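Missing here is one protein chain; the remaining ones are kept as they sit in the complex.
A, B and C are the chain letters, set down in written order, and residue numbers restart from 1 in every chain.
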Amino acid sequence: MTYLADRLVKTFPGVRALDGATLRLQPGSVHALLGENGAGKSTLIKIMTGVLRPDGGRILVPRDDAGAHGKEPGPATDLVKGPSDTDAGLHEVRFSGPQDAQRAGIGVVHQERNLIPAFSVAENIALQSTPRRRGLVDRAAMRELARGCLDRLGVRLDVDRPVSALSVAQMQLVEIAKALATDSRVLLLDEPTASLTAEETEHLFGVVRRLRDEGRAVVLVSHKLEEVFAVADTVTVLRDGRSVAEAHPLADYTQEEIVNLMVGRAHAARRLDKAPVAPGTAPALRLDGVATALGHRDVSLSVRPGEILGLYGLVGAGRSELARAVLGLHPVTAGTVQVHGRPTRITSVGQALHRHRIGYVSENRKEEGVFLQQPLTRNVAVTVWNRLSRAGLIRDRDERDLLTTYQERLGIRLSGPAQLAGQLSGGNQQKISLAKWLAADCDILIIDEPTVGIDVRTKAAFHELIVHLASDGLAILLISSDLPEMVTLADRVLVMRDYRLTGEVANDTHDYDSTSRAIGHLLHAAAV
Amino acid sequence: MSRPPHAPPSPPAASDAALPAPDPAVPVPVRALPLWANPRLGLLVLLVILVVVFSSLRSEFLNTSLTLEPMQADLSVTVVVGLAQLSVLSLGHMNLAVGRIAAVSAFAMGWAYDKLSVPLPVGLLIGLAVGALVGAAAGWTIQATGVNSFVVTLALDFGLVGLVSLLYSGVGDGVAFHVHPAGMDSLRNDTFSDYCTGSVCGPPVPLIVPIALVAALAVGLLFRYARLGREILMTGSGLKAAELSGIPTARRVVQAHSLSGLLAALAGFLLAINNGAFSADIGSQFLLPSFLGPVLGGTLLAGGAVSVIGTVLGAAITEVIQTGLTLLQFQVEKLKIFIGLVLLAALSLDRVRHVVAERRGGGA
Amino acid sequence: AGCAKKSDTHSAAGHGLSAAKVGVALVPGGPHPYFQPWKPTLQKAKTDFGLGQVTFNETSGWDQTTQNSVLKSLAAHGYNAFGVFGVSPDNINSTFSDLKRQGFHVASLGSCPAGSTDEADFCLSTDVEQAAYKAAKAAIAAMGGHGKLVHLTGNKTDSNTARREAGVAKAVAETGGKVTLVQTVTDIDTDLQTAQKAVADLLAAKGSAIGGIVNTAYNPAVASAAAVKKAGLPIKVVAIDDDPTILADIKDGSVTASVVQNPVGQAYVGSYVLMKLAGGCTMRTPGLTVDSGSFVVTSANVGTYDNDRQAKTAQLKKDFDGSYLSCAA
């Protein structure tokens, strides 16, 4: 009674995304699917849900499910070879589209958002499984269904709100609820927790365990190994499109071993030694009693060249908005912003970039970080065109050189300079959106959630990079909801709650336990 | 330009190709495509085929003075009109007022020639300035109010219709200026073959063609190599991302629309030259051709990608179809039916070529 | 530098041609009922005068650019004499001079170029202003010489429309204030439904006050006739042309009168003169404007008006032979 993706092969122009990857699912188990950015996890999931067609390999589902839908090339025993064919009662299926996968009992949460912005929460959740009465949409039943699913996740949400009005985190939860609504025997979750808070994640895992106990198979893709080990039973590891570990009990491995499997060689988590900032240095960016129309009250902070100032808080705390206010995207109603000691009023990102050398790496990669429909060259060069252009004209070669520089420096996996940013895997897109700012060589860099959905090795690379940037004399304001990351990188950590700063933690020891305790205390302390 | 025009559909994503929001996951063959699969080349081949077909059906099609030269003259107008639309399509906007902007500018030019009796180039500059200003006004309204460009330019169109006839009735009787500034007639009637050094004469190309060519070249350079043009394209492919990359999007919107107005004015000038008078009905037929050229050429209504060469070829194809079928002497209903059919056939052919290219090149 | 311009001396394509060598093309501005009589008349002329090839091409679609290319393509086909209803009176002169420069003979039929000059060999058309004037007169007469008059017409960016408005204004002025022109509605000829809407609004707004409606475009005429009939108002409607629909309306009284023009005469005499010119004759006064005549048709003469018109046509032919053309015998 297993579901089996057998030696799948998938090639995209220039990239072999999958190269004989195998995924074997047992009902009643939580199965971790791990791999670096670009390893092929999402591609595998897209094939198993009929979104993409494999160039090679087969998908086998239990006979009774196979019966549920259209084309069947006949019993699997026709093409007997390899270990998989010992599975009795399996049928090969070819999904002609997502509908088929649904009918075969496979539900999914894709990595990228897939909601209809104009539709209400309920309408989105019920999209695949719309309740009908006499052939017409039964709105009452639809709301019921939606509420049911959201309650299972322990989420309070007005089901009549359009999703376009929801936060990133809320959208994520709606996606999951939508998958639950299909009530399928196999549930594939592609990085569901990327933008969730700790509580929300815990709730989700509660549901996952319940599903497992109901005898369903759940696949979990995540780059956060702690949570993987917390919930998963078995694990499949992908490297360069091949499965290097197939459906092993996760208990057999340590995190270290898993990482080595993904990376392919022993991956030493190097300790980052960062030079402390000379006490005397004047701040590059300084906020004094800043308040904004969005509700920030008397926010004061200062970042010095060579320093990494952490800004920690839960999703919705107002950190990004603060950053955007500094960039002039939201009006600053009170207080002063000083750049290199000079009081300034920044009115646009352009001004921040060209006049004050301030860069902002957005947390919202897809809408604000990269131009999905534009070639990589332009995505990287957009901030420096004024520099590249000779007599107003820009030569492609300069752009290509720029791209290659950062492709090597950040290890970006791409198939060519003309490739569209939308064709990169999530992690590589994030690298592009950072590269753009590195190219602009700013003095002050505001980095917002840099490593959401990024694999361990890349994450480590990002961390080294950020430290190097600081050592090179940049002043860095790091916004992150990832506590370990904070502790690894930040010299000082400010904690924001409800649009106010609740305090500061010096992090000179880089000792996780003490620092995290201090931060946790500030998180739940009353606003000062 | 910034990417192959028809966002090429891979089998699963195919069903989205026709829809506005292009599927980000759609793979684009990077350098895998053979040369013959280049969409522009496809259009070029199509153009050649059409020319061959028509001239084999009707030898008159190759008649220099009666077919080829007039065709080039008309084509110069439609190309510039197409460019006028293209420069806002780059933003994912539309300019429904191209025709009227041309009319207003034509009035300004005619007025300058008639009342101020300025030389030809000066009047042209005045007209271009007027067009650019009107376009900028539209752009400003759009970015300041956030109202859809379609509505703003639609309203502008209505407004200008009235304005134009008010202007003409204001400055005197009639709805046209019949003044012929020096050089206008030779610009209208002459071709380079009329100018000879000794026995060698120029090619049978009307004098106004170079004007359109220069315009096309300039716009091409702008969107391909210039910072301004590229930033406009970036604004078109992602407003938020552009804003957060330090692009002054509001200004870019205004500039793109003002460029559109300027080109519309130029088109108005060229048409006035062809027609021989600056009259109120200039531009009344611009709207559909303005879209036809760019869209045939593979410019997306979604914004973020334009193709100037494509626009020129697209305009040329429509012009050839028009002229060719007119030469075949159909009655009015048949003519229209055939124009539509040939257009569809031509486009489908291009798609077929494209899909084949996908299969061969893409591997997707 | 040493670059000299050729003086364009185009071979005068057709001079001293025998009738059989003359190819006459009649090119209206676009599809319109007014031009329909041209088609049969042209055939008649072909047989009567033994012309070579003849064609009636209405594919200009009311676009001057298209009309120019239609004319050129016809020339490419070997037609050497053209009777043209210019789409845009303001631009048509340059089209004419083009054709003339290439040695073709051109008649401006049905409408003359705007402005004082006419580049065509001659213009044989209704005097648009005169026709509008007559129509308004007829309406005023039917109204009993006093009351409120409304003028419905076409595209306001067409200088013929301006002429029509002038004609109506003239007639109204002559009543010395007894008749007032309360409204002129333009741009309602492109779409019958638009005309019907405009007329409905008009009647709703001032139906009771209006004494007469004078139409100088086809769709408004059809619309106002039907609307007035339906509303049963005592409004006097004066229409234009003699399309079957209009004639029916005249017969049933919903249209008081219609100002009928002479398309047949234009096509018949027009092609005749073109033939003569190609045969070597010349116009005594090049660019002469000749009125092809306009006739007020009422229920009284609806049966017989065509005789007058045929007489007028014959007269026109005589006039050209006698006084306008000079032919080296």
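Heads up, the rule we're going with is that a residue touches a chain if its C-beta (ideal position, glycine included) is under 8 Å from a C-beta of that chain, and two chains touch if they have at least 3 such contacts.
The definition used in the following text is that contacts and distances are computed from a predicted model.
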Study note, to complete from the structure: Expected UniProt protein name for the omitted chain (select from "Autoinducer 2 import system permease protein LsrD", "Na+/H+ antiporter subunit C", "NADH-quinone oxidoreductase subunit L" or "Heterodisulfide reductase subunit B") would be "Autoinducer 2 import system permease protein LsrD"
Check your understanding: Which of the displayed chains are touched by the chain that has been omitted?
Key -> A, B, C
Exercise for review: With the full complex in mind, choose from C:V84, C:I213 or C:A226 the residue touching the hidden chain.
Suggested key: C:A226
Point to revise | Identified contact with the non-displayed chain, of B:L166, B:A182, B:L217 or B:V356 | key: B:L166
Check your understanding: Which residue, C:L124, C:A138, C:V185 or C:V264, contacts the hidden chain when the whole complex is considered?
Key -> C:V185
Point to revise | Residue of A:R16, A:K224, A:H248 or A:H330 in touch with the missing chain, whole complex considered | key: A:H330
Practice item. Out of A:P98, A:G154 or A:G503, point to the residue that touches the absent chain in the complete complex. Key: A:P98
Exercise for review: Mind listing the chain B residues that contact the chain we can't see here?
Suggested key: 6, 9, 12-21, 23-25, 91-93, 96, 141-143, 145-152, 154-163, 165-166, 169, 235-236, 239-240, 243-244, 249-250, 253, 288, 291-292, 295-296, 300-301, 303, 332-337, 339-341, 343-344, 347-348, 351
Point to revise | Interface with the undisplayed chain - residues on chain A | key: 49, 51, 97-99, 102, 108, 110, 113-120, 123, 127-128, 130, 132, 135-137, 139, 160-162, 164-165, 167, 178, 293-295, 324, 329-330
Practice item. For the chain that got dropped from the picture, name the residues of chain C it touches. Key: 31-33, 35-36, 156, 182-187, 189-194, 196-198, 200-207, 219, 222-223, 226, 230, 243-245, 248
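As a working rule, only the chains that are shown with their structure count from here on.
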**Study point:** Chain-level touch network, classified as line, ring, star, complete or other
**Key:** line
Point to revise | Whole-Å gap between the CA centroids of chain B and chain C | key: 35
Point to revise | Chain centre separation (chain A, chain C; CA means) in Å | key: 73
Exercise for review: State, to the nearest whole Å, the distance from the C-alpha centre of chain A to the C-alpha centre of chain B.
Suggested key: 43
Check your understanding: Can you list the chain A residues in contact with two or more other chains?
Key -> none
Review point. Among the residues of chain B, which ones contact at least 2 other chains?
Key: none
Exercise for review: Spell out the part of chain B that touches chain A in their complex, as residue ranges.
Suggested key: 2-3, 11-12, 22, 24-32, 221, 225-228, 230-231, 233-234, 237-238, 240-248, 304-305, 361-364
Check your understanding: Which residues, counting only chain A, touch chain B once they are in their complex?
Key -> 11-14, 51-53, 97, 112, 329, 348-350, 352-354, 360, 362, 364, 366-375, 378, 382-383, 385-386, 389, 392-395, 415-416, 418-420, 422-423, 436, 440
Study note, to complete from the structure: Contacts from chain B onto chain C in the complex sit at residues 60, 63, 65-67, 70-71, 74, 77, 164-165, 168, 173-176, 178, 186, 188-190, 193-198, 201, 271, 274-277, 279-281, 284-285, 322-323, 326-327, 329-332, 335
